[in-house]
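Notes follow once the structure below has been shown.
Of the protein chains in this complex, one is absent; all others appear in place.
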Amino acid sequence: MTLRMVGWVVIGLAAGLLGFLTIFLKRGRHYPIRTHQIARLFSSSQEASIERGLPRQIVLGHQLWSYSYPGLGLWAIGALPVFLTPEASADGLLSVLTADGALAIMARQVAEQTYHDGYSPFLSQTCAQIRLPGLTPLAFTAGFLSGITRQPYGTLSLLGAYGPESLLWVDAVQRRDGMAMAAAGTLAGQAALYAYVQNILIGESIFMLPNLIKPGYSSQASLLTEDILRIILIASLIIGTMLKVLGVL
Amino acid sequence: MNWLEWVTGAAGFLLTVMVLSYLIGDNVFFRLAASIFIGVTAGYLAVLLIRHILWPFLIQPLIYEPWQTKLWLGIPLLLIFLLLISQFPRMIKLGRIPLAYLAGLSGGIAIIGAVFGTLLPQSMAVINVFDAWAWTESSSPLWREMLEGAVMLVGVIGILSYFYFGRKRNLQKEKQAEQRPAIFEAFSQVGQVFIGITLGSVFASLFSSALLALIDRIAFIGKFIMNLFRGF
Amino acid sequence: MKKNLSVAMAVIIGVIVLAGYFFRDQLGPVLTLIIDWGILLVSVLGLLGIGYLIKSHITKLIKKEKGAFNSVVVLLAFISVLVAGLILSTENDIFQKLILTVQIPVEASLLGVLAVTLMITSLRLLRTRGWTLMSVGFLVSAVISMLVDVAFFQTEPGSPADEILKFWSNLPLIGARGILLGMALGGLLVGLRVLLTIDRPYGED
Partner (left out) sequence: MAVLICPECGAENTPGDEYCWSCRRALTDVEPVNDAVQDEPLGGHLDELLNSEEDLPGLLHALRQDGNIDGEQGDAEDVQSGEFHDSLGQASSGQSGREEEIPEWLRRIRQRAKQEKDSIGEVTQKISAAQESLADEKRSSQHESYADWIERLHQDFSQEQVAKDSAEGAPTGKAGQLPQTEDPEWLAKILKVHGKSVEKQDLDSLSTERLGGNSLLQWLVDLESGKEKLEPLSEEEPPAAKQSGDAVGEGDQNERTVDGDTTQEIRIKKGTSVKPVLSISRKEQLEADLISATIVDETAPRAMRKFEKPGSPWVIRAAVTVILITALSLSLFSGASTSNLSGSLKPQHRALITWLEQLPAESRLLLVVDYHAGFEAEMALIAQPVLSKAVQASSEFVILSSTESGVLLVDRLLQDIDGFETLVVSNAGYFPASNFAAFGLGAGIDPSWRFVHAPDAVNGLPQGDFEGILVLSDSYDGAKTWIEQLYAQFSEVTINLITTAQAGPLLLPYYESHQLGGLVSGLSEARQMTAYLNVENSTSHLWEAYRTGVLMMIIVIVLGLFFMSDHEGQETDRSKGEKA
């Protein structure tokens, strides 16, 4: 059995597990996920920002495709509807920022669709605005820092693949009494934000975020699948090292 | 220093001072420098995309290549057309088809990249640390190789346990809702240390690069001012 | 009908990419074709992204919002570089100098600002994170890495100190490996959710 075959077995197993568990959990069963304070702090900050009429921004990162972090950009777009609730986007102060054209156009489609689910177009024409402050990581940073007004700030949510320059965005937000919440980012991005941002999700914990904010059977199913694959991975590492020491592998 | 170098030097000096003024506080000069930078970068990227991708691989084949080749470009042209007209508010729904193409492509790449690009190579790298034959070949003492292998295995398992999503069963206190099942909670304490060490090491190297950039800018300002004085 | 069309498109393309990697010899050309079209699509999306940027500044200008002057600067810079680039081409010396004269100072200065911010950040680490295993590991690792970087420790090759330093230089890699393995598992599930139409990041609900 070559390494390639092992890879396809993993893909097949993951697909089967995900499909089965999604149907299994759809029938009212529940997989208890551990809580994290980030969800409570984020929603209380979001409410406070909406009530005070403060701007709220979601950053989707710089790359739809990233070789080192496969699926990170796609995850950011997949998690976007959780943040685009009708209440959050009705006052026109919610904007989605990115430095990648593909992410911007996909975000526009998602924002338009989630908005029409909640509101009739006649009532109000504004939904979340899609903006590109700059097209490279540092140009995005220059655009973000010069675009942020001097008034109090609401909530900044960081998703997707972004680098260490994100520390400058968070510093600018927190100087204006805003709250920053960071999920994902490259290793350098997480290292830079770890010391500064209270509400941060490191590494794989980011995939908990959609379920923390808006629990649902489909997100619980993929978290359960991931946990099962994790246990299989740990077991195979232990067995693999034993076989390697014995010279079998 | 000819006039072109003098002009570029002066421009660089002004832009450097305007951006570093952000350390004092957000000000007009910083915004001006940022605007120039954003405009130049956007313009340059547009030139690159047109000259290096769209012209050679989309427009030129349509003009110069035989009709068989033009036929192959039918589908991408249709997708691009749908994408362009979906920018009008009334036609936004048409943009879903090209974006679905992109999403399917991204999904496939994410799966291939995750499994064959990271999962398998990194797993094999952990397992290969326990290569007994390599231990005997290595210059380092055997105890150190074995220690390194054991620490690697425990560390990786600890980190994977730290990311475990499931919650501890039958909670006594509300605080326990943030905890993992017992065995994963134990291993996750080990994992936390290793994650901290990695992030700390990356933080230090990050600071090194940023510090060098700051030193280079200070050196550039100093050199320019000295040239200025030498000039008069 | 349109909804099923886009869902079907996403699933078919995803499956073809997986099949292309599985049956390389038979489906290699199909895979290459789909990837080529994807690159063309992404490049057009890149141009559309630039369009969004320019459109937002033009709107700001028309509405005379706050910061309209900066929008004028952005538009002037963009148009001048675009025209010069298309006429002179990227290999032209003057064009290259124009670009680097702006990019190097601004990007390097932004990194300089990042350096100062990183220093201020390290002051607040314990206030933000508190005394946890992870924050202690972070601190110790950052300090030791910097000391090693500025050659604070001078060790003889083969000496125990050298062995310890070598052992220490491997530790960050363990953490990186664990984090990347975890993110790969997540990336795998993200891709599968799109192919099983659980997630539809193209605007379907």
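Per-chain numbering from 1; labels A, B and C assigned in written order.
Note that a contact is a pair of C-beta atoms (placed from the backbone, for glycine too) under 8 Å apart; a residue touches a chain by one contact, two chains touch by 3 or more.
Being a predicted model, the structure only gives us computed values, none of them experimental.
Enquirer: Indicate each shown chain that the hidden chain touches within the full complex.
Expert: In the entire complex, chains touched by the missing one are A, B, C.
Enquirer: Looking at the whole complex, which of B:G39, B:G104 or B:G117 touches the chain that is not displayed?
Expert: Only one listed residue reaches the unshown chain, and that is B:G117.
Enquirer: Touching the left-out chain: which of A:Y69, A:W169 or A:F207?
Expert: A:Y69
Enquirer: Going by the contact rule already stated, which one of B:M18, B:A33, B:L73 or B:V193 would touch the omitted chain in the full complex?
Expert: Of these options, the touching residue for the absent chain is B:L73.
Enquirer: With respect to the chain omitted from the figure, which of C:A19, C:L33, C:L47 or C:V72 is a touching residue?
Expert: Touching the chain that is not displayed is residue C:L33.
Enquirer: Using the touch rule from the top, list residues of chain C that touch the missing partner.
Expert: With respect to the unshown chain, the touching residues of chain C are 21, 24, 28-29, 31-33, 35-40, 42-43, 46, 90-91, 96, 99-100, 103-104, 107-108, 110-111, 115-116, 118-120, 122-131, 139, 142-143, 145-147, 149-151, 154-157, 162, 169-170, 172-173, 176.
Enquirer: Give me the chain A residues in contact with the hidden chain, please.
Expert: Residues of chain A in contact with the hidden chain: 37, 40-41, 44-45, 47-48, 51-52, 63-70, 100, 122-123, 136-138, 163-164, 171, 174-175, 177-179, 186-188, 198.
Enquirer: Under the stated touch rule, tell me which residues of chain B contact the chain that is not displayed.
Expert: Touch set of chain B with respect to the missing chain: 23-24, 41, 44-45, 48, 52-53, 57-58, 61, 65-66, 68-69, 71-73, 76, 109, 112-113, 116-117, 121, 125, 128, 198, 201-202, 205-216, 218-219, 222.
Note that only the chains that are shown with their structure count from here on.
Enquirer: Taking each chain's centre as the mean of its C-alpha atoms, give the chain farthest from chain B.
Expert: Checked the centroid distances; the maximum from chain B is A.
Enquirer: Can you compute the centre-to-centre distance for chain B and chain C, using the mean CA position of each chain? Integer Å is fine.
Expert: 3
Enquirer: Express in whole angstrom the distance between the two chain centres, defined as the mean CA positions of chain A and chain C.
Expert: Taking the mean C-alpha position of each chain, the two centres sit 14 Å apart.
Enquirer: Please set out, as single numbers or ranges, the residues of chain B touching at least two other chains.
Expert: Those would be 22, 31, 33-35, 37-38, 41-42, 45, 83, 92, 95-96, 99, 102-103, 106-107, 109-119, 123, 126, 156, 159-160, 163, 195, 198-200, 202-203, 206, 210.
Enquirer: Mark out which residues of chain C touch at least two other chains, giving numbers and ranges.
Expert: Only 18, 41-42, 45-48, 50, 53, 67, 70, 106-107, 110-111, 113-114, 118, 122, 138, 176, 178-185, 187-188, 190-195, 201-204 qualify.
Enquirer: With touch defined as at the start, can you tell me which chain C residues reach chain B in the complex?
Expert: So the residues of chain C touching chain B come out as 2-3, 5-7, 9-18, 21, 33-48, 50-51, 53-54, 67, 70-71, 73-82, 85-86, 89-90, 94, 97-99, 101-116, 118-119, 122, 132-143, 145-146, 149, 163, 166-167, 170-185, 187-188, 190-195, 200-204.
Enquirer: Would you pull the chain A residues touching chain B in the complex into a rising list?
Expert: Listed in rising order, the residues of chain A that touch chain B are 3-4, 6-7, 10-11, 31-37, 64-65, 67-68, 70-71, 73-74, 77, 102, 105-106, 108-109, 112, 133-136, 139, 142-143, 145-146, 148, 150, 164, 172, 187-188, 190-192, 194-195, 202-205, 207-208, 223-224, 226-227, 230, 233-234, 236-238, 240-241, 244-245, 247, 249.
Enquirer: Where on chain B does chain A make contact in their complex?
Expert: Against chain A, the touching part of chain B is residues 22, 26, 30-31, 33-35, 37-38, 41-42, 45, 83, 86, 92, 95-96, 99, 102-103, 106-107, 109-120, 123-124, 126-133, 149, 153, 156-157, 159-161, 163-169, 177-180, 195, 198-200, 202-203, 206, 210.
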